[in-house]
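Right, one structure below, let's go through it.
Here the complex is missing one protein chain, while the rest keep their positions.
Take a look at chain A:
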Amino acid sequence: MSANPEHDVSAGVDFVKESQSEEFQELRKTHRSFVFPMAIFFLVWYFAYVLLADYFHDFMSIKVLGNINMGIVLGLLQFVSTFAITAAYVSFSNKKLDPKATKIRERLEREGVN
């Protein structure tokens, strides 16, 4: 199906053994230790905002700066937090995840070719 002859590079790899290896477990732990807490954080923060906008109209209507009220400020903060989490994830991946993943992948590709 693939036009690339290297497609089956993974054929000779013992994935069960690899998935239990310390190196892979370490990568898995690093990945989950970032994405899970971050996912929970942004979902909680988003639904907190949704509930505030839905049930606490008076709070959201408090003027903060001129005609800009709490609702607009918190709404814009959702944008800010989304951009910030995105940037944080990119920097985390580049520094912590990619080197580990690449190391395992290159080793497996060498093993697989044999």
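Here is the rule we use: a contact is a pair of C-beta atoms (placed from the backbone, for glycine too) under 8 Å apart; a residue touches a chain by one contact, two chains touch by 3 or more; residues count from 1.
In this section, contacts and distances are computed from a predicted model.
Hidden chain, UniProt protein name from the list "Cation acetate symporter", "FMN-dependent oxidoreductase, nitrilotriacetate monooxygenase family", "ABC transporter permease" or "Cytochrome oxidase subunit III": "Cation acetate symporter". By the touch rule set out above, chain A reaches the unshown chain at residues 1-4, 6-10, 13, 15-16, 18-20, 24, 27-28, 31-32, 35, 38-39, 42-43, 46-47, 49-51, 53-55, 57, 60-61, 65-69, 71-72, 75-76, 78-79, 82-83, 85-86, 89-90, 93, 98, 101-102, 104-105, 108-109, 112.
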